Every structure is written in C-alpha cells, then in structure tokens.
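Pasting in a structure now, in structure tokens, and then I'll have a few things to ask.
The complex is shown incomplete by one protein chain, all other protein chains being positioned as in the whole.
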Amino acid sequence: MQRARRSPADRAFRPEGRGLRSLSIATVAAMALALGLVFFYAPLDAEQGFLQKIFYVHVPLAIVALSGFVVAALMAIAHLRTRDARWDMRSYVAIHMSLIFAVATLLTGSIWAKGSWGHWWVWNEPTLVSFLIVFLLYATYQPLRFSIEDPERQARYASVFAITAGAFVPMNFIAVRLSTAYLHPRVLGSTSNLPAKMAFTFAVSLLAMALLYATLCKYELTAKNARAQLRALRRLADRRAGVGEAAQAAAPRRRSAAPSLHAPATMTARAAGRPGA
Amino acid sequence: MNALQLEGLARHYGEREALADVSLSLPEGQTMVVFGSNGAGKTTLLRVLATLLRPHGGSVRVFGSRLPEEAWAVRGRIGLLAHEPLLYRELTARENLRLHARLHGVGLARVDELLELVRMDGRSREPLRTLSRGMVQRVAVARTVLHDPQLLLLDEPHAHLDPAAVETLDALIGAPCGRTRVICSHDPGAGLAEADLVLGLRAGRPALLGAAGELSVAQITGLYR
Partner (left out) sequence: MRRTVGALLRKELLVELRTLESVPGMSLFAVTTFVVFHFALNRDSVSGDLAAGVLWVTLLFASILGVNRLFVADADQGGFDSFLLAPVDRSALLIAKALALLAYLLVLELVAVPAFALLLLGPSLGQALPGLLAVLLLGDLGVAIIGTLVAALAVRTRARDLLGPLLALPLFVPIVIGGARASSPLLALAHPGDPAARWLITLALYDLLFGLITYGLFDFLLED
C-alpha cells in the first residue's frame, strides 16, 4: 500500500510529540544525577552550611526562567515575521512555563533569604528584586490575551508584548543591579569563583533544570496539538454528517487566553483527498 | 489590467470562515454590487480590499498590486465609506477634512470645494457631534472622495441619507462618477440596476456571481433565505 503523500494540512498537525519519550528519560536521568551530586558530592559551604544547597535549585531555576522569557521573545519575533500560529503557540507555552519557574525562583529565594538572614524578603539581593518585577510584568500576559477576542489579533498583541517584555528583562536587571549594588554587596552568593566540585554540581543542576523545562514545554505543546487535531476532525465529521454552520456556531467556544491551532474544516477535507464539504 | 483580481480569497476568524473561495475579476470603471445577509462576509470583503485586513489565503490584486505585500502602492487610490463615518466627533467637518487632506497630500482648497458639493459648507465649522447622522454621512462621503480615489468601496452608502442627499451625492459616488466601485447593498432592485457585476455571499462563500444582465431580483432575494 502506498504511503499517502503529506499535504500542508498534515504538516501543520504533525505530532509535536516526536522525541518526547527520549527527552523525558534524559530529564529524569539528569535530575537523578544532579540530586545525587548535590547531596553526596558537593562540599558543605563554610558559612551557610546545608542551607546553601538551595543555591543548586534557586539559581538554575532563575537562569532557565530568564532564558525562557528571552527565547519566548525570539519565538514571538518569528511569529510576527512569518504569521505562523505555531510560533505563537510555542511562545505562549514558553512564557507560561517560565512564569511557573519564576514563581519557583521567588519561593526558593525567599526560603534561602529566611534561612540566611531571618527575613522572608530582602531588598538587597538584586536578582530576587528583578525577578519580582519581571514576574509582575509577565503576570499580565494571560489577562492581556484573555481580553482580546479576535484570535489573530490576540496572537499578534501577545507577540508584541512578549518581545517588549523579553527586551525589558535584561534592561531591568541592569537597572536594579545598579540601584542595589550601590548600597550593599550581594548576599545570596554568586556563581563566579566556585570551587571545582561545586561548579560541576552546579553545571549538572543547570542542565537538569533546562531539560526539565524543555520536557514540560514539549508536553504542553503536544497536548495542545492533539486537542487541535481532535477539534478539526470533529468539525470535519460534523460537516460530513450535514450539521449546518448555524448549529456549529450555536455551540460557542468559551473565550480563551490560550492560542489554539485552527484550520477550517475544508483544509482537512482537502488533505483527505475528497472534495471540500 | 483589471481593477480587482481575486482568486480563492480566504479569511478566517479563529476557526470560523469569514470568507472562502472568493474568485472574481472586475474591470476598471465598472461597478460590483455585493449582496448577502448580515454576517455573510460583505464588510470583511470590503475591508480586505481596503487593505485593512490581510487575506489569509488565495490572492488579491488591486490595480495589479498584490495585497498585502504591495498594499502601500494601492493605499491612497482607494476610498472607503464604511458603517462608521471614520471622523472625529469633537472636530468640525472642516477640520476633519483638512486632516484627511494633509494625510493624503491634497490641497486644502479642495476641502472647501467638496464641502460645497455635499451641501455642508454652512455647517462646516461646528463639531460633528452636534450634527445629525445624515449630515455626518455627507461629510463622510466628502472624506471618501477627497483624495480622488480610483476605487470606491461603499458599505451601504445610502444609509442615513434622505432622497435629496442621495441625489446630491450621486455625482460623487454614484454611477456618473465613472470610478470603479464595489458597493454593499441590501436593496436587490436598486443594486441590480446599478451593477455591472453581482456577487452574492452566503456564510463567506460566493453563492451567486455573474453579470447583472443575466441575474434576476428573485435570485438575489433567494440569498437572504
């Protein structure tokens, strides 16, 4: 039996889940290794003792979250240039995930601050402060999307936001660093001048965190893709069964902040090689 | 070269088709009248032709220029008369038209000429919000033709106008003006009389397309069922 030729519609819905299993396995392996290193290999810090080990979680979280925001901005640029909705989808997922990682950064940072200084929040740690501002900015991403009904405009405005915010992140860090380093030295530790064992542990932790981020993003993208394909098939089936446009429209979809891959039913019909419904 | 050349024009709104499979050609100087019930896609079609909306599929050529890549070549040669007057309510008719003139590089003297032609010169220095909807429509017509466009896109142009006004404006946007026109209309009889080409839309798709001489009013009213 001949393999069916792939049409544009097929390509649009290519399962993004390819490689998901290998990625997940790699992530679990890296995290296991990182945990092992953190608890049994890395030496105890002279000043802060066991608490310092939060560093191996907090800083990788921070770096991955920030990189995620910047990558999302790049994807948004791709979306604006190509007008391909898939870039918007990827940008949305990247921001979504980075926001979660950012919250985790704030929480671990807070715990570390409480342990080291006795306060749940410190203003003289510029990274933490910058994160708070960045979090507050990106927290408006979802409400912004939700308040625009036209899906194409929603995606476009979201991309403009993602690019602005992505450019803002480094500028904000510099500005905050300027304003705090002026008064107090960094308190929660830096990544430079680490002894070899710590540096190695840190590197592995960073890798594990990055893999975790990539895997979670891929899961979400795959799920969204599958859902979009299901919807398209359902619409095609409706058209076949003769359910009119009016009836389809009568089941209005709830307003959503999440982008959805859309392909009018005719596209899939053509892909199936039959005359459009 | 045709004024309009559309092939398979498609535009969607999320998962809903707003326009699909629209193909037609309109020679220069001719009039196309578009019929269809509310929500059929008439306004969407007009806005795509006006370069305000990008086509999502198919090809659109206005005076030979492809949209949206070459939209810049076509802007300024199109006049759009939409549902909204596209005028600032706090400004006077004169100020609105002068702004339009400056944006389009038209001499300001033409503004006064047009105000006279649409019989609004007497009340041209009052803010638009103090004028009746009919008067605002007259100013809107002036705005539409101020920059001498080659293509007129008219969305129900006689809405809000009394018969005297319709007559006055005929020279500017009616058949005598000689420009290429695309008109959205709800009046099968009058529309058919004016048209060279007729397009009937149903749910975004062309349900009716042909020369006006070959179609009947009954066929057009059939669209609305």
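To keep things simple, chains are lettered A and B as they appear, and every chain counts its residues starting from 1.
The criterion applied here is as follows: a residue touches a chain if its C-beta (ideal position, glycine included) is under 8 Å from a C-beta of that chain, and two chains touch if they have at least 3 such contacts.
Just so it is clear, the structure is predicted and the values come from calculations on it, not from any experiment.
Colleague: Tell me which of A:18, A:153 or A:234 is the one touching the absent chain.
Modeller: Hidden-chain contact among the options goes to A:153.
Colleague: Which candidate, A:163, A:198, A:212 or A:232, sits in contact with the chain we can't see?
Modeller: A:163
Colleague: Can you work out which residue in A:26, A:63, A:137 or A:258 touches the chain that's missing from view?
Modeller: From the options A:26, A:63, A:137 or A:258, the contact with the absent chain belongs to A:137.
Colleague: Could you list which residues of chain A touch the chain missing from the display?
Modeller: Listed in rising order, the touching residues are 80, 133-134, 136-137, 140, 143-144, 147-149, 153, 156-157, 159-161, 163-164, 167-168, 171-172, 175-176, 178-179.
Colleague: If the hidden chain were put back, which residues of chain B would touch it?
Modeller: Counting over the whole complex, chain B touches the hidden chain at residues 47, 50-54, 72, 75-76, 78, 80, 82, 84-91, 95, 99-100, 102-105, 127, 143.
Methods note: only the chains that are shown with their structure count from here on.
Colleague: Taking the mean of the CA coordinates per chain, how far is chain A from chain B in Å?
Modeller: Here the centre of chain B sits 45 Å away from the centre of chain A.
Colleague: What residues of chain A sit close enough to touch chain B in their complex?
Modeller: 83, 150-152, 231, 235, 245, 249, 253, 260, 262, 264, 266
Colleague: Within the complex, which stretch of chain B touches chain A?
Modeller: 10, 12-17, 20, 54, 203
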